[in-house]
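All protein chains but one are shown at their positions in the complex.
The letters A, B, C, D, E, F and G name the chains in turn, as written, and every chain counts its residues from 1.
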Amino acid sequence: MDNNKMNEDVFMAGFGGQGILLVGNLLAYAAIEAGKNASFFPAYGPEKRGGAAMCSVIVADQEIGSPVVGRPSNVLLLNQDAMAKYYPRVRPGGLCLYNSSLIDASGHQRSDICSLAIPANQIATEVGNVKLANMVMLGALLARNPLVQLESVKQALDIIIPERNKRFIPANLQALDRGFSFATA
Amino acid sequence: MDNNKMNEDVFMAGFGGQGILLVGNLLAYAAIEAGKNASFFPAYGPEKRGGAAMCSVIVADQEIGSPVVGRPSNVLLLNQDAMAKYYPRVRPGGLCLYNSSLIDASGHQRSDICSLAIPANQIATEVGNVKLANMVMLGALLARNPLVQLESVKQALDIIIPERNKRFIPANLQALDRGFSFATA
Amino acid sequence: MKKLVIDEEFCKGCGLCVIACPLELITVGTKVNKQGYPLAQISDANQVKCTACSACARMCPDAAISVYLPKKD
Amino acid sequence: MKKLVIDEEFCKGCGLCVIACPLELITVGTKVNKQGYPLAQISDANQVKCTACSACARMCPDAAISVYLPKKD
Amino acid sequence: MADSMITVFERPHSLKPVPSHFCSGCHHGTVHRLVAEALDQLELQQQTIGIASVGCSVLLYEYFDIDVVEAPHGRAPAVATGVKRVHPDSIVFTYQGDGDLAAIGTAEIIHAANRGEHLTVIFVNNTTYGMTGGQMAPTSLGGQVTTTTPYGRDLETDGNPIRMAELLALLDGTHFSARVSVDAPRRVAQAGKVIHKAFEMQKNRAGFAFVEVLAACPTNWGLSALDANERISQEMMPCFPLGTFKDLSGAQG
Amino acid sequence: MADSMITVFERPHSLKPVPSHFCSGCHHGTVHRLVAEALDQLELQQQTIGIASVGCSVLLYEYFDIDVVEAPHGRAPAVATGVKRVHPDSIVFTYQGDGDLAAIGTAEIIHAANRGEHLTVIFVNNTTYGMTGGQMAPTSLGGQVTTTTPYGRDLETDGNPIRMAELLALLDGTHFSARVSVDAPRRVAQAGKVIHKAFEMQKNRAGFAFVEVLAACPTNWGLSALDANERISQEMMPCFPLGTFKDLSGAQG
Amino acid sequence: MNKRLFVKGNEAVCIGAIAAGCRYYFGYPITPQNEIPEYMSRELPGLGGTFLQAESEVAAINMVLGASAAGVRVMTSSSGPGISLKAEGLSYMAGSELPAVIVNIMRCGPGLGGIDASQADYFQAVKGGGHGGYHLIVLAPDSIQELYDLSMVAFDLADQYRVPAMILGDAMIGQMKEALIPHPYQPLAELPAKDWSVTGKGNRVQGNTVKSLFLQDGALEAHNWRLHDRYQQLKDREVRCETIGIDDAELILTAFGGAARIAKTAVSMARQAGLKVGLIRPITLFPFPEQVFRQATERCRRVLCVELNNGQMVEDVRLSVDRQADVRFYGRPGGTGSLPTPEELFEQLQKHYKD
Partner (left out) sequence: MNKRLFVKGNEAVCIGAIAAGCRYYFGYPITPQNEIPEYMSRELPGLGGTFLQAESEVAAINMVLGASAAGVRVMTSSSGPGISLKAEGLSYMAGSELPAVIVNIMRCGPGLGGIDASQADYFQAVKGGGHGGYHLIVLAPDSIQELYDLSMVAFDLADQYRVPAMILGDAMIGQMKEALIPHPYQPLAELPAKDWSVTGKGNRVQGNTVKSLFLQDGALEAHNWRLHDRYQQLKDREVRCETIGIDDAELILTAFGGAARIAKTAVSMARQAGLKVGLIRPITLFPFPEQVFRQATERCRRVLCVELNNGQMVEDVRLSVDRQADVRFYGRPGGTGSLPTPEELFEQLQKHYKD
């Protein structure tokens, strides 16, 4: 493995309906469009609704080996269950962004990683739809770790969103921006 | 294998309906009743009727290994097809009895075995039923090679024949006797 | 005293009780349970109006509704 | 000239042609074919009586019977 | 509840007090409750053995407080036959979806019925494969868009919606066959009565009893719970008429 | 034959000139001939693909001078579906026994019918498993002694004789369903007409056509050919009435 | 000496099963094992049991699943195509830890193949024909007596380990007749109560659940390791194997079931001809007698594996033997007229003895 080359992994978890798979897919797709290699690996609970949802994304310059990692370097956690289960697994030195609107982090403290509280539901609600919390989180991640350019993600969004939902794009872009600036600030 | 002990094999073949399996089974059963070991291994063609039928019987004092032999020592052949196929396989030094009522043996000659023509259909018809040709053949075999006593076979017949067919026993016994005496003569 | 008890753990906010009630006494509100579902609710005023006909309970796919009547002794 | 031809290779002596013939012209005899089946047969006399109605042929499970009629030209 | 209150309606005892994994507005929950009510009313809980099938209702054992065997997809009637032949005095029911019973399990349901196995079969027809994500079922309606009929079910090539209650009624071994719905309170009540009867018949050793329930799958229909509920009378009933197609409960068991 | 003769009846050309392995008096031979006659009359031999099933009739390809695929036991309708979807202009028929079609192959026949596959299905009902030595079939009559119902078929525990022609008639995809017999010359003639029609419909792209033929298995019934033939009208017909249960040949294909 | 019966292998397995208390049989006809359902249909009703001819092998194995879940000893039997159709059900039974006895009287394949003796289903039986990586206990009798004996053993092992047991016979063993000396059934061990079975909940606090679906994190993995441990216990405790003259052997023939019967005669012929040939006959195919092979081949370096197929058990032999051993194969895949003869195997022994 050539250390000069990029090889970044992102793990995201929350409950079904929070749009975890959507942003994971979006991120990976943006990386592909940007000429990088990327993999996206989803995992669901057995239920269609209400269960846990998670996914892993790898973005790299070279060929991608494992699409999953045991101890991810970049982690987005969107609900309390995800926090309990995955916060301890963040790789030492890694980055963890959590949705502080739904997560009480008081029981979870690590000094060996960079943890960042993002009031994602709140910001999303301000943008106009609580369902955009996923975009807020992604925006925030990209501010901290530019795996791909925010711009690339925005372009990818335009391609990925089916025609009938195009009208939601502006709100999504706004949520990305708000997350980005929240984490930059 | 102890050569003083008995280990005899019999192979019989004809077409379905000639009662091959019945006499094979009878012979083996008689051997069992007489305290010997015996195995009976049938083989049919795919059709229920009209196809070929054959079976192997082993009678022995010791444990029986293979229930089939490649080159049988005692062979009963009941129709022309069986003659064509199995006459050449009789073990050198072996005994082959064939149903000369149905078999034209002219194309088949071996000097290394003992071949014996039994007009089995004819004798059976004399006894009253052409279907008893199988018993005639068995009787003849026992005359030449007393694998079991003729008497044991007769007793076994009484046990093996189902109640509703008991009335056919006398004719069967007679056919056995006629075959026996034909081959003794 | 309540005639209608909606169990918050079971309710999934489907609204089938809402359309079932002949008196339109139930609504689905904004409060969510720990599974994240909004909850059906009935106001105290409507509790009084409730005839305990059980139409709502019968329709509820999650057996979230119990119905009671005061004893008439 | 024969109206009825029974193919000995096909016949299995089942006797269904026998019961099929309204004129009872066919019998199953003692002669057997190489499969060992006794054969259906029709006498020359009965060939003459045969109306070529084909009932026997239609019943024959082994398609052993062919039926012909002299041309009426 | 307080002593001063009479219980008019309560969660049946045969159901465990746990929330289900079913989607909001899914009628599997309703049918579960009706079965549990029948077991309660007939006091059968302790002697009942449920056969779970593969579909959204596979977790039967998480919800019913009874003995349960999980059958392979479509084979619940065969598993039930095995169980019932061993325990003829117990009450054995299968609970099956339309993919399970009317597609892969066609032979098993037909022959269990034809043998007149003393079983109660609860058949939840939601015109789709719920668990696997909304593929076409044999009961999908003409033109219905599913994940495997993206252009709508074409009756010419994809087959016709199959009416199991009518089909099974034709078999000599079937003693009872009916179709009910749970899309309105009075129909739920009626469905409850029919399910009750189907269990009562087994209690009376009266032979094979079959209840088809028209049910909503809001998730895979892509409809809200209310719209999905509405679709049952609007779209399903014209194709799947409610009614009792055979009832030998009067006859000698 | 001599030029001076008119051929009134001859072995059909679609049958090869070889004797069959069927037992004496077995009606499979008769049904084979009727199918071959239909192919001859409709001039379909060159475009027909037969699907052989597992049973005494598995050797279809030894007798019919056509292309044949051998299907696993009970799966002929599925195999036929695959073939027909590839060659929609060919004529595809299955030839199945009662064990094959009405037991193990229940799901496949029902769904082929329900899809309205453009097939002709010849179903030979001889109330037993001929090839394997006379076990009970789903069509065995009440009380019938077979090698697996040594005390007679008990309708209570072994199931009821199943009437496939009636059952399949109920499905929307079925365009034609009839039951015929070959136990008397005029019934053979009638059976021939019905089989002819079932092929003609396929030629006209009219959908799924099903012909059940009551047939004798003298060997496994333990009867002479004549007694076996007799049993059809005496014992089978009361349970399996002859008739046409559905005929949409008039309707638009 | 008890009165000897003279019966077919297919009947012997039934006599053993009934002696072991099996009262439930579900099956579907297929040659060459039809004598099994036929025997059961005659005997079980009179014993208060149930014989049911299912609509298919798929239905039959699932009826077996139901009856086993209901707590009784239950059996099914089939051959070739029918065993393939049972693959899903067998995997479910293995996953649900349901004991039962499945008899496969092998015929030749692939596909419809033919009804003659074959051993081409070894892999299917031993490596798992169904999905998901389970094992069956696999017993391979080579005589009518052993069919009877192992029929009882199969029920005991299945109940003890909650692993379905398969009796792997072939058309030769199933169709041949020889003497059988019945003896009273004596369980191998004190068998665990079936308190997991479904009977109706009755007064139990919890309903019993028989299932193979495990959704909780780690639950399915744990379940699989538990099954794996069970398989290891079988390997440690339940290996059965017959050996003849391996102590001084220069060449070891190995074969199971029907092939072993033919082989036994060939081995005698070889011994009579002065060749030091031994025989290893695995009786349990799973668990495979690995130790026996390893130890025997520490001394005798050459093994000839004979099978009625194109080479299947030979892989397990190769995996078991000492590293220095040289394992050879002779096989015939079966079909009408293709059963090897003792003479033929003797020739092979001569050949492989030399070079």
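Remarks
One rule holds for everything that comes next: a residue touches a chain if its C-beta (ideal position, glycine included) is under 8 Å from a C-beta of that chain, and two chains touch if they have at least 3 such contacts.
No experiment lies behind these values; they were computed from the predicted model shown.
Within the full complex, the chain left out of the display contacts the shown chains A, E, F, G. For the chain left out of this panel, the touching residue among E:F9, E:F22, E:Y61 or E:Y129 is E:Y129. From the options G:A69, G:L85 or G:A255, the residue with contact to the unseen chain in the full assembly is G:L85.
When the missing chain is restored to the complex, the residue among G:G109, G:P141 or G:G258 that touches it is G:G109. Seen from chain E, the chain kept out of the figure touches residues 54, 58, 70, 72-74, 99, 103-104, 106, 129, 131-133, 135-136, 138, 147-151, 157-158.
Touch with the hidden chain on the side of chain G covers residues 58, 79-81, 83-85, 87-88, 91-96, 106, 108-114, 116, 118, 120-124, 127-134, 211-221, 223-225, 227-228, 309-310, 312, 315, 318-319, 323-324, 332-338. Against the chain not shown here, chain F presents residues 45-49, 51-52, 58, 61, 64-72, 75, 78-87, 90-91, 107-108, 110-111.
Criterion: only the chains that are shown with their structure count from here on.
Considering every other chain in turn, none proves to be in contact with both chain A and chain D. The two chains most heavily joined by C-beta contacts are E-G.
Taking the mean Cα position of each chain as its centre, C sits at the greatest distance from chain G.
Counting the residue numbers used at the interface between chain E and chain F, over half appear in both copies, so the two copies meet with largely the same residues.
Taking each chain's centre as the mean of its C-alpha atoms, chain D lies 54 Å from chain G.
One inter-chain figure worth recording: chain C and chain D are separated by 84 Å, centre to centre, where each centre is the mean of the chain's CA atoms.
Averaging Cα coordinates per chain places chain E and chain F 35 Å apart.
For chain C, the set of residues touching two or more other chains reads 35. Within chain F, residues 23-24, 103-104, 106, 131, 133, 138, 157-158 each touch two or more of the remaining chains.
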